[in-house]
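Not every chain of the complex is shown here; the ones you see sit where they belong.
Note that the chains are named A, B and C in the order they appear, and that numbering of residues resets to 1 at the start of each chain.
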């Protein structure tokens, strides 16, 4: 009797596994014979959208990916940029949206685990984590459950690893009600000579599997991640994967020791598509083959078939390639860390991934075919029928507020703007002792021990802008991420990104996808921040309704002298408050329109990349000359919210007078979200030098007033429009999320 | 009034890192003969109900709504008259 | 003065403690693997924070059986200094080197923030440079810091002046709202009767430099060094 995993398959089973008719034919062609179940399963996961990028590959080519600092660009486990002195930063962002929607704690936890493995697989010591989270509105108990579960999952996993979670963002919007987004970013540090590659090089070298036992976790998780959620997903979901951060911590230490001692040839994490993907990618990169005996793979459960072993997505495992003479040494190092290390195969020159079960060959597939021969699609695109309509906004129909103070309080209490302390106080953001700017400012800053340098990191995306105008929204996401680094005094270096979109096979979605990338690419070129990698998460739809297109941008920047970092909080009463950049008569896509007028429409704010670049250069130069006491960019909620957020950290106030605003609506001046603007403060003695610098960089600069003791006062000419104690404003801002979450 | 005792266990096949760690700990303590350690939760609660049937319904509802994670856990319970 | 920082599988503040002793205090310092059973060359042994053995079962429950813990008990018996921070404190409790036990934080969440603490006892080797009643600001970062001891034990702690740190507000009052985890009587750190074993939930190693978390943690580290110098001059 034929074992089921050896049975030849037909097109129907291919379709059940998510392959299309043409893909099935291509499988037949690449393989030269009819695949058995195991072989077909391997193709199905590797050719899923999640692993093959078949719908997104072409569009991604728009990104600039090279630059003087880029050491490793897209294609490896994580990007690598030079930061001088023989050191490099390694970083990547990845989504875990679907698993988190089903089990928020474990979904988020394993998301962190996955991204951390990508970074130490490069040989880097992970030094920071960030996350970008999006949920529906918090008035729903289910959304609160997702939000708190995701945050505790990140906390439970990241804290245990001893990697500080230093920043992130959280948005609440109805478009994420059926499809929350959980994007996790990890940054690592490495010296150039330690860089590891995921290559199965060297004929006869051994293939070792280390870490957790293999169970029936997430089989077909990769294909699952590429499908829309529907009401029936809860029944066909794969088994929930449970993360074991303790195991991961041991893996980190063991793998870094292996790199340090130079005893391995190649290393790769097992993520989506498990052993299939790790083995075929390692072989493909080295143009070799590998032979794996699944009978050797240590298992958690009895009676697993070769198919299940090859497709298992059990967490906390790594694949190593080791010269035969060093196997014993590698095993000893792993064992010292309490990890099992098992020899499961060998590097061959056949170009194939050959799977044995003891002495029986159960699958034999060309590695290149699995890793890189998936078809590449050019999906159709079409401007959404509603696109032009949502951009229409007649400001004459939007009444001016009667009471600006009340509006400011409402904005500060809007969960998207409100303090995220409820989130980050659950994260250990200080472990390792290098966090110089803690969560709560614009970018996180870490010092690099043994050097004067610092790394600044941020993640950003205002997806409402992208929904209203994908090109401009994409560009703004990049500009804002870079701006958050620049206000901290850091020079932006490079980008990683996580593209969360709906079903790309729908022309309107693919239009969003393509245009957002085009906009991001343009901003990346203008700001000289190439893309070094990222992740695509498509099919984020529930019952046919897509999320707001959300291209999350993660960015890393460099401070040559970390003591020159700038934070967002006012430092001293009497300091001069200035607004850098121009304000326009813009309200489209603003949080103000949403919160106060229940409108999510209009054109998002304009972005002039030349001005943006000038502003950022100025900020870095001003920080370098120690002219800035504080700096905070204007984002959601505009100038008024930025002033308050600068006042909160030390409880000071601001006494501000706006003059010559007559051509701009007052609500737009106060709450509009014009780009390329930053609120800075400076000591009176540095004012002249700062103004000179602004002139030199051609950045408009408007003196607003002074930092005051404890009240935020805004006057327009001589009329007071806002006058509230900082304490009251801070209460609204700090209390909003805890209050919603304690319902 | 009834007192409910509820046992919540991880579903078969789901990784139990705590159980694994405890098992390893026991082995290194010389308890080599211990196997298949699984960690679960145990809850006791008192509830207002006029019949065992009603009490059982309530326990099921609380388990499914809050106490048990339906994608990973199973539960059983017992009831006894209380007070 | 020689420091040994014990590394358990899952320790993660080991590098911070090493940095504190080695770079900030400038003393010879080693990482000590948990399988080491001879710690006789160290004048102060540090049990760092983290999640030894994943903190599965109970924090510190498995770590206390490590060979190094046998050696820690011996060192404590000989009067050497033992400093347990966060997870290290939990291990000392599980090992019985300090009295009491640690429960989950009362709000069930991990809590990372900087807190006010009142120095209750400035007669220990770890705090003698401070003033009684002095208010410190130190970072905390834990999920299980809800200290418990029974009534008799508490009376004993008080009688022997073993309570070293209490969570307090900015004015120094140990109020309920200043308590970040539900700890009994706001207790954040205690010593053994002899005064040479100190466990605390806050992280003095995270507050040594202005650029990272303030300098209030120096009190603990410098006290240790000065005490030792005073005894070995």
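To be clear about the criterion, a residue touches a chain if its C-beta (ideal position, glycine included) is under 8 Å from a C-beta of that chain, and two chains touch if they have at least 3 such contacts.
Note that the coordinates shown come from a computational prediction; the quantities given were computed from them, not determined experimentally.
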| item | value |
| --- | --- |
| Full-complex stoichiometry, written in the displayed chain labels | A x1, B x2, C x1 |
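Note that only the chains that are shown with their structure count from here on.
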| item | value |
| --- | --- |
| Distance from chain C to chain B - Cα centre to Cα centre, in angstrom | 35 |
| Overlap residues in chain A, where contacts from two or more other chains coincide | 244, 246-247, 338 |
| For chain C, residues that touch 2 or more chains besides their own | 53-54, 56 |
| Complex interface listing, chain A residues touching chain C | 152, 155-156, 159-162, 244-247, 249-250, 337-338, 424-436, 447, 449, 562-563 |
| Contact set on chain B toward chain C in their complex | 17-18, 21-22, 24-25, 28-29, 39 |
| Complex contacts: residues of chain A adjacent to chain B | 102-103, 106, 212, 215-217, 234, 237, 239-244, 246-247, 300-301, 314-315, 338 |
